[in-house]
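Note sheet for the following structure.
On to chain A.
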Amino acid sequence: MEQLLLLIFLPLAGAVITAFSGKSAKIISTVIAVISLGLALFMACSFIPDASTQFEANLPWISDLGIRFHAGIDGISMLVVLLTNILIPIIILSSYKHDYKNPSAFYALILFMQSGLLLVFTSMDAFLFYIGWEAALIPVYFICAFWGGKDRIRINMKFFVYTIAGSLFMLLGIIYLYLQNPAHNFDINAFYALNLDSYQQGWLFWAFFIAFAIKMPIFPFHTWQPDTYTAAPTQGTMLLSGIMLKMGIYGVIRWLLPIVPQGVHDWANVAIALSIIGIVYASVIAFTQKDAKRLVAYSSIAHVGLISAGIFALNQQGMQGAMVQMLSHGINVVGLFFVLDIIYARLKTNKIEDLGGIAKVAPQLAIVFLIIVLGTVALPGTNGFIGEFLLLMGVYNYGIWAAAIAGLTIIFGAVYMLRMYQNVMLGKTNELTISFTDINGTEKLVLYIICALIIVLGVYPKPLLHLTEASVQHLLEQVNQKLNTVN
Partner candidate 1 sequence: MGNLTTQLQGVPLNHYIYLSAIIFTIGVIGVLTRRNAIVIFMSVELMLNAVNLLLTAFSVHSNDPSGQVFVFFIMALAAAEVAVGLSIIVMVYRNTKSIDINVLNRLKW
Partner candidate 2 sequence: MGTQVFYFVATLSIIFSLMVIFAKNPIHSVLYLILTFFTFTVHYVLLNAQFLAVVNFIVYMGAIMVLFLFVLMLLNLNKETEPSKSPLIKIVGVIAGCCLVVTLIGSLKAATISSPLILKNPGLGLVENLGKELFGPFLLPFELSSLLLLAAMVGAVLLSKKDEVEA
Partner candidate 3 sequence: MTIEQLIWLVPLLPFLGFVINGLGRNSLSKGLVGVIGSGVILASFIISLFIFFSLNGDAQKSHEVFLFDWISAGKLHIPLSFLVDPLSSIMLLIITGIGFLIHLYSTSYMHDDAGFGKFFSYLNLFVFFMLLLVLGSNYIVMFIGWEGVGLCSYLLIGFWYTNSAYASAAKKAFVMNRIGDLGFLLGVFLMFNFFGSVEFAKIFPQAANMLPGNNTIVLITILLFIGACGKSAQLPLFTWLPDAMAGPTPVSALIHAATMVTAGIYMIARSSVLFDLAPFTQNIIAIIGTATALIAAIIALTQTDIKKVLAYSTVSQLGYMFLGLGVGAYTGSFFHVLTHAFFKALLFLGAGSVIHAMHHEQDMRHMGGLRKKLPVTFLTMMIGTIAIAGLPPFSGFFSKDEILANAYEHNKVLWAIGLFTAFLTAFYMFRMMFLTFSGKYRGTHHAESHIHESPKAMTIPLIILAVLAAIGGAINIPHVFGGNAWLEHWLSPVVAQHELGLDHATEYALMGVSVLAALAATIYAYSKYVKGAHVPVADEAPRSALAKLSYHKFYLDEVYDFLITKPLDALSKFFYRILDSKFIDGIVNGLGWGTNEASKGIRLLQSGNVGFYIFMMVFGIIALLLYTFLYI
């Protein structure tokens, strides 16, 4: 329990320290993020991979409203906690080459967001979950709106209002559940135990699903995303795509499926249909994108669509695939955005047509970029494959046509990713790219870590799968059991 509290509040304390640290914010925040990572790894090592909730903290908070500080980690949580703690140091490191104005605020916000994210990923109290959900949103809004690019104010406002719209409806659902709960508290287990009729479950499903769908985002709730990703500073984009997006997925797994299984059962068709439409739709759009960042943004929509479809297929493969893919997508997309950031930092453009031939002048970048691209297109042996394979299998168990259409992602993904890679890295160098210098220092460190993760997870994903297996199985049993008792 102490470990968990430390895990959640260390970044918060770090944020406060960083906020007052002036010029040395970079270093301090890095140290704190690394300590958090160490703590998370330590916890992961001492984690017993069964279905139980561990490191549980259950403290009274606002007793009158039935709100407790109830948090704990099971296999599913552990995975996303790890993801968060791995990516935050990477993201902080990736910012080293930038000299952002107000660095202390910048890094403090990142650490603050980390706390919020960890709260989301560990909370077992719906109210706490909601608090974390919003607490993670505010910092990223400020990061994107303060250090972002062109038209950032309008775009981020849209993003903010859009996501908060979803979350407010989720709040509606949470309150409703609270009132339904005879114990009048927000405890997740009490919510699991509720018996709601299918009408209630139906609208609760939508109240939650829209919040999560906007966060992920799933077609047609995605239109905030490409603009925001493009306009945000790269670290903001990484936070958004690497971690924040997983909040939506995690929410579906943790809060949607077990609480309203009947609703999920009734509406899974729609959810999967939307997800799959999103896959194809976003992939097709990605074909002709001119801005590399926007292209990756659309690719992210496609990938998330697959994850969501895999989850709603409600089987072990899909769910496990979603778990792995959450981590993989986080790592890959951060890598992609980082490479684009490196290019942007040097050449001040992410326009695909302006680039070309960078491989000639920056062979190391070309190689790591290729590995990341391959991870993204799910080449066997990379982390992307494990997730996508399991997801497609999960979707396949749901329906062969769904899998066939969702599977288009492996073709389309290759098309747009390689098209981008070719136009950016290959071909002849032009006047702009001739001056390009290869990666160095922290850039190398970050990219090598990412590449190592891509390959190691691709070759030996077993620890990861093992970590989540029992929890996922338990969750599915829970869902199925509830479905059976209702019917």
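Selection rule, in plain terms: all candidates are chains of the complex that A comes from, given by their letters.
Brief remarks on what is shown
By our rule, a contact is a pair of C-beta atoms (placed from the backbone, for glycine too) under 8 Å apart; a residue touches a chain by one contact, two chains touch by 3 or more; residues count from 1.
The structure displayed is predicted, hence computed values, not measured ones.
One candidate among 1, 2 or 3 touches chain A in this complex; it is 3, while the rest do not.
Across the complex, chain A meets candidate 3 through its residues 158, 161-162, 220, 222-224, 281, 284-289, 315-317, 319-321, 357, 359-360, 374, 379-381, 385-386, 389-390, 392-393, 396-397, 400, 403-404, 407-408, 410-411, 414-415, 418-419, 422, 425-429, 460-462, 465, 469, 473.
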